[in-house]
Every structure is written in structure tokens, then in C-alpha cells.
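We show some of the complex, not the whole, and keep each chain where it was.
Per-chain numbering from 1; labels A and B assigned in written order.
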Amino acid sequence: VNASSKSPRLLKARVATALVIGVVFGGLAFATDPSGTLTGTVKDLPLAKPGEPTLAELGALLGQGRIAINIIWTMIAAFLVMFMQAGFALAETGFTRAKNAGHTMVMNFLIYGIGILGFLMVGFAFQMGGSGGSSALGGGANLSQMLGVTIGDQFFGLLGFSGFGLSGNAYDVPTFALFFFHLVFMDTALTIPTGAMAERWKLSAFVVYGFVASMLIYPVFASWAWGGGWLSTLGKNFGLGHGYVDFAGSGVVHLTGGVMALMGVIVLGPRIGKYGRDGSVRSIPGHNQPMAMLGVFILAFGWFGFNAGSTLAGTDLRLVTVAVSAMVTSAAAMLSAALFSTALLGKLDLGHTANGLLAGLVATTASGAFIGAPASVLLGAIAGILYVSAAIFIEHKLKLDDPVSAIAVHGVSGLWGVLSVGILADGTYGNGLNGVTGGVTGLLYGGYGQFLAQVIGIVANLAWVGLSSYAMFRAIDATIGMRVKPHQEIEGLDYHQIATPAYSYPALEGDAGVNEIGRELVKR
Amino acid sequence: VNASSKSPRLLKARVATALVIGVVFGGLAFATDPSGTLTGTVKDLPLAKPGEPTLAELGALLGQGRIAINIIWTMIAAFLVMFMQAGFALAETGFTRAKNAGHTMVMNFLIYGIGILGFLMVGFAFQMGGSGGSSALGGGANLSQMLGVTIGDQFFGLLGFSGFGLSGNAYDVPTFALFFFHLVFMDTALTIPTGAMAERWKLSAFVVYGFVASMLIYPVFASWAWGGGWLSTLGKNFGLGHGYVDFAGSGVVHLTGGVMALMGVIVLGPRIGKYGRDGSVRSIPGHNQPMAMLGVFILAFGWFGFNAGSTLAGTDLRLVTVAVSAMVTSAAAMLSAALFSTALLGKLDLGHTANGLLAGLVATTASGAFIGAPASVLLGAIAGILYVSAAIFIEHKLKLDDPVSAIAVHGVSGLWGVLSVGILADGTYGNGLNGVTGGVTGLLYGGYGQFLAQVIGIVANLAWVGLSSYAMFRAIDATIGMRVKPHQEIEGLDYHQIATPAYSYPALEGDAGVNEIGRELVKR
């Protein structure tokens, strides 16, 4: 604890002794506290009279300790969610073609940075500016401005409006923690369309999308659901269960991402060669499915932060059952998707197996906090079958070209996840959520109002995200254009939009030009 | 903390102000708590009289806080262990051939889901159903049924028997936490044979294995060691040290996985071409060793959760020395394996270097909690040499074909790890473990009983896991068959068992069929 004793001696026999002890065993006679049982005592508390705590001091320190537990839990969870960016990058790149690998990869990089700046400047203030912060994180009450309309005597919150740039009185630890956590969620939503729209999206158009979505499209819906907006007050104000409930964002994050992807795919059109003139559908296999599957594992890993971390509190022990539900649901969905797709295709499909796991994770994201293990199995089994059906329907019937099936995974399963809260929630959790007493309860336990609130949330998402993103993509298309030129698409986007190729394996054969010189040098 | 002030205003000069502050520096005059020193006070405690804690209230809140610390530590550690699935998938896929990459990868996916469902339905109840739960996680006392036999006046616990499906009174936070942690350990054990048996195992046979191993083979031995069964009571009942001690599972997880792998390899036989008719041994190099080495790094990362997390308590500060031992042992083992194999082969081998690191981690898994840094160097140095010797012996003398050397890494080094507890444990930790007072002490410090308990544990593992898994593999072989047809093996398992190929690099050259159409479209 104290400072070093500094008698200046340079080299001593002490060295030899220390080194010898370092090599031989034991030295247990000299051990200080190897078991850790003596470490940490009342002396480690900052007290007015060292070693003599008062009740008030202990209370204050305990209050700080609880916030510290909540904050480190929330931050570590957010780190895991941030890592999901790598998962998306790999999954999207692996499931598409090598000639576009650099382009797909770099979109996943750029969206991370664009999203951060857009959310910092504007998006966070719109989303959480009227939320009052999070008491579990110790405050953030400076987030106190909400724009909205009053109809009758009910206030409908439409948009938060404080915390811009995290400056002024938003330079505050609890506010920064809330920002960090919601930022990585927003970035998750934004990275979903990069997969669905891969292999033909123009980089400049993509950059515009990134700023508009992080500053406006995502934050508005998130403010309705999580920022104290009108969807969250449907329960308190109109008696619809706890209002719209979306624990970690099956709707806010995944349905939003899926709907933006859908609109983008509609505006962009299919990749050249995907659909024949006779209406035939061609499969375009990804270039590196093990890469994509590593991505899915990374997503599954990060998802524990995504869902369990959404308690925003390490002292809310429900985080445990949230994690278990995520795991069980994902397992059931993977297996049901694998079985169902094998039944349809005759062989096991890597993409459907991996995407089935994700579909389960998407579904449990809203409802996993409100259900036990057996219900999680059911939730996942349905999610897996639903995903495979939707992916095939979208590709073959709707003729929408989504290279990574992001619309089915995030959109369709996200919708199912939101709905499942209104069906499966068993009433064991959620007391006080959105200002409503008692646990969140779905149809199977008599919660009709909750079901209705979930339906309203879905309709609101489809309406806002669908219309605003469609308008945005159309506007981009009408101005700078959404799509690369056909010959660029055929020759590969990397060749036209990226400075250096993603892969350079000819190197294996002998480095052509470089070795030419090399051999020359050797001869000398 | 409080709710948002909701005066409905739409756009205001406030916007401009906020944005300007967002761009310029400082605004420190407005900062709320940028240093975090004011965040968290007695007001954050849920008290009857806000701000005026009583001694009883503080005690209750402190008790909750300690459990919260233990739970978030345990859960985060378990997340890291879950991520090891990705490490195994990469290591096994990279060390095998490209023509089987999809098959090897997907086994690592499926085993995750199969294991989860099998363990949820039955395995966990068998393993921990009689354990009484974990007091560090706040309870789980509902896990109170143990089947066994009484010989003389001693009870031998053989099988737990409560908590099936995590339903009924197992719908409980401490029980769910224990489930989550033990689940990822079980899944680790189950994913070990997929490497040893890669490149010729039939998918349907593998699926049957997954359910049997997660529901029965693994849980039974784990119940003996960790679930209150007879191995854990050898100390209390017969004076053999602390009974069988296996901190994080060198035996329960790795030896079990290695023995199952051994039996599987015996039943399956070597890959076609591995051994010539003249007894010659052919090396079959993996297709992507950097991929495999990434996998090993991921394993080493997750292993800190595996070992340090096995305190099941963030308040048990011994977790620190456990992590240090893991790191030091793995370093020593990697370097000794690299040096030793270089001496034998003449060049540095990537596989032996990477596997050497793993062998060190496997060895430290049982004993790392009970030793200091110098002993860890010794433990690892031996593990590295032992692993290389065993890998070569198994391949060249026993003529058992294990593509990733899983038997040597997990089986042999796991055995060494279990034994090392009985040799190196220095008595500084383990007071109260398995109901025995004092620290765990190995041979070097006079602990003969402990050494004997470890040997009994090893014999029990070899007997139960060896016999049951051999019987299972034989039964599978006799019914649905264990192995793919020879022509399938030669042409690649992906071609025959997987719907889409793992790799599709021809894309680099120009997309053949697809571009044909593309060019046609461009012409129009």
C-alpha cells in the first residue's frame, strides 16, 4: 500500500537469493496472502476514522458499491455486444462472394464508426434525452427533455431532447454508461442491412444511410420503447399490461434492422444473376462458410452481454435466467432449423443451421427475461422453423435477394420475439417495469392487454422504420444512386471500390514480380 | 433518476445551443459527475427510510451484494467458457482437410445445441441434483435428491436426481446459475471427440453420441466428483485428503473428453490413407493452420473463465492465483512442447506449439488453484513434453489416428493434471473443500492420502467413461453405423453430408455461371 523504500543500492547478493527462491518450490514460509482470505478488510474503506466505520459511512459506501457492481456488469456486457460487430462482419463476408469480401468487411467497419459519431452527436439525445437516465447506474437525471404531444390529458412522448454530444451536464458517469450501452445496441441494428444489401450497394450511399439511421431512424423508435416514449407508457396510461415490453430489443434492434434491410433490398433489387428471366432462382454460395460460422459463434457469445446485460444491473439477479433462456432458445432454434431444413433439402445446410441459432437468439431477446426453461425450448423450436420458412418464402416467393437471410433472421424472428412476450411471459418478472406493478404476463397466463401492447409496438415499428427507411433509400437512389454499375458488380466491388484486394493467394505460388527482383538480388 | 419533464415543445433554439456545446470543448461548468466520485450514495439503497439505513438493512443488502458479485463473476466466466466452443470449432476445422471443413465445423455447432437440450432435460439433474446447490451463488438447496448405495455405514452417492428440465422448484436463480456454469463445462468435454473422430464420423451417429454423452456419460462422473458423489466424499469418509479434488475439471472435463475420444477412435479406425499396408505412417496436414491457431488463442482466452471462474465466487480472491497459474503453466508447456518437438523434428511445428499451450492449460485445470508460480512452471514444462511424447506414441506406436491430437492434449494431459494435485498442491488453499479442514496438500508436502484419492479418481474415470463410451460407440456401430462409406470419405464428407460447400473460391476467378447471365444482362 505504502510507497517504496528507496535506499539506493545497485546490484546485491539479494538478486541471487531472489532468483533461487523463484525457481525452487514453496517458499511458503514467506507467503503473504496466497489464499486471498486476508486481503480486503475494513482498512480498505475510505473512512473518516480509519478502521472505525459509522452506520452512515457504511450506508454510503454500500450504495457506491452497488452502483459499481451495476456499472461494471453493464460495461462488460456492452463490451461483449461491441464484439458482435466482428461476428456480423465475418458472417456477412463469409456468406457472400470473395470478389466482394473487402467491400462487405469494410462496411461492417465503417458502420461502427459512423454509428458512433451519429449517435454521439444526435441519436442518443433523441433516444434517451427524455428518459430520466437509469437509477440502477446511479442517475443520469439530466436526461430530462422529452418532446411530444398531449392528446386529451395524455402525453405521448415522441422524441428525447437532451444530451447532445454528451457535453454540458451530460458529461456525467451514469449518462456516459447509458450512452455506451445503447450505442452498441444501435450499432447492432445498423449492421443488419449491410448483409442483406451486400454485393451491390454503393459505398457512398451506404455512408449516408449510416448517418441517417444512427441519428434518426433507430433513435426515434428506441425513444418510444426505451426512452420513456409513448409505447412504454401504454400500460401506465391505457392499462395495456406493462405497455410495449422489449427487454433487450427483438423489436427495437432486430426488427428495426430487419425492416431497414427489407426496404433496402426492395429499393436495390436482386444481385445480377440471382433470378433468371424465366423466374428461376439461382443459389449463390458464400465463399467461406467456416468464416461465417465463426462469426455466428462470436454473435452467440456477445449475445449473452446483449440479453443478460440488459438488466443494466448486476444486482438484478434475474440476469441469470435471461442468460439461460438465451442459451436454451438458441439451441432449440438451431436444432429445429437444422432438422426442418434437412427435411426440405435432403442434406444438412450450414447456413440454415447457423442462422437457426441466430433466429433463436433474436427471438429470446424480447421475451427471454420473462420465461423459464421449458418455454424457452418452445420459443426456440418455433423460431427455427419460422426462420427457415421465411428465408425460403422471401427468396423463392417474394423474389427478394437477401444474401445472408438477414430479413428472415432479424426481421421475422424479431417480430416473433416481440409477440412472444405477449404470449409466453409467465408473470415472474417485471414488477415496476414502465411504472406498472406486478410481473409481465402473456396470453397463456391471461395477459390480453400485454399481447395488444406488443401488437401495437410491432405495427409502430413497421410503420415508422418501414416508411422512414424506404423514403431514405428512395431519396438516396434519386440523388447519388444506391447501386454500383452492373459491370462493377460483375467484376467485383472490391476491384472498383477498394484500393487493395481482399485476398492475395497467388503469393503461395511464388510472388511473381516481387520474386523476380528477389532472385536477381540473390544472384549477385 | 426521476421521470422526464414533458412540456411538449417541438424545435427550439435549444437544439443549436446543444449542438454547439457538443462540438466545442469543455462545457465543464455544466458537467454533472464526470469523475464518478459523486455517483452512488446511500440514496441508491432500497431502504425503509430513505437515507437512514439500519444495521439489519445494511446486513441484508451486503449479503445480496456479495451474491451479486459472485453471480456476475460466475456468469461472465461461463460466457468465456461458452466462447471456447468457437475455439474448438476453429482448431478442429483448421487442423483437418478442406474437403471436410463444413462437416467438422457443423459438428461443433450441433454438439453445442444437442448438449444444451440433453443437459437441460436430464444431465444436470443427474450431475447436480444431489449437490445441495452452491451457497456462494445464494442457494439452490432444492437440488437435494441423491441416489446411491450404503455399504457398511457409508453412503456412496452415485447419481443426483432433481432439477429435471429446470422446472418446478428448480425455476430458481441460484439453480439456473449453477446450471449455466456446469452446462458450458459439459459442452467442452463433448466437443473434444469431434476433433479426434473428424473426417470419417457419420453425422447421425454423432448426434446419438451427443445426446447419450450429455445426458448420461458426462453427468455420472461429474456427479461423483462435483455433485456430492462418492469421489468427493473419500476425504470426509475415508481420510483420503480432501477426497478426489479436481478444481476446474482436468479429469471431469478433459480426461472424460479424451477417454471418449480414445474409444471413438478405436471403434472408428483410422482415416483412409493414414497408415500404409506396410505399417508406414502418413502425415495428413490440416488445411488452414492459422485458423486452427486462432482457435487455440480463443481457447486460451476462454480458459481464464474456465479455471478462475471455477471459484464460483468473485469474493473468493484465490481466483487471482488460479488465473496466474493458468497463464504461467500454459507458457511453460508451449515452450517445452515447441523445444522438444523441434529437437525431434528438426523444425518448429505449428501444431505442437499450439497444442503444447493447450496441454498446459489442461494440466493446470485441476491443480492450478493449489499451487504458486514456480510450481506452475514445472507443471507446464512436464505437460508440454508429456503431450508431445504421447501424441507421437499414439500416432506411431498405437497407430490410433487422431487428426488433432485430442487424446494426447485432453486425455494424457488431463490425467497428468489430476495427478499433479496429489503431488504439487502446497496446502495454501482448499480449507473446507469437500467438508475437510485445512489446505489441499500433495505428495511433496506430505499429502499421501490426497495422492491416493487422485489415483482412485483417475481409475474411476477410465472405468466409467471408458466402458460406457466404448459400449455406446459399439452399439451405434452395430445399429446405424459409425462411419461414412469409403467413397464418401475420399470425396469428402461435405460433398455427401452437407448441402453447400464450405468454400467457394472459384468466385475469385469470375463466377462462371452467374457472370454468364450477368454479362448478358449488361449487354442489354
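Criterion: a residue touches a chain if its C-beta (ideal position, glycine included) is under 8 Å from a C-beta of that chain, and two chains touch if they have at least 3 such contacts.
Remember, predicted model here, so these are calculated numbers, not experimental data.
Counting all copies of the one sequence in the full complex of this file gives 3, of which 2 are shown in place.
As a convention for this text, only the chains that are shown with their structure count from here on.
The geometric centre of subunit A is 25 Å away from that of subunit B, both derived from CA atoms.
Subunit B meets subunit A in the complex at residues 1-6, 8-10, 14-15, 18-19, 21-24, 27-28, 30-36, 39-45, 47, 51, 53-55, 58, 61-62, 64-65, 67-69, 71-72, 75-76, 78-79, 82-83, 85-86, 89-90, 93, 101-102, 105-106, 109-110, 112-117, 120, 138, 165-167, 171, 173, 176-177, 179-180, 183, 203, 291, 316-321, 372-375, 378, 424, 426-429, 431, 439, 444-445, 497-505, 507-508, 511, 513-519, 521-522.
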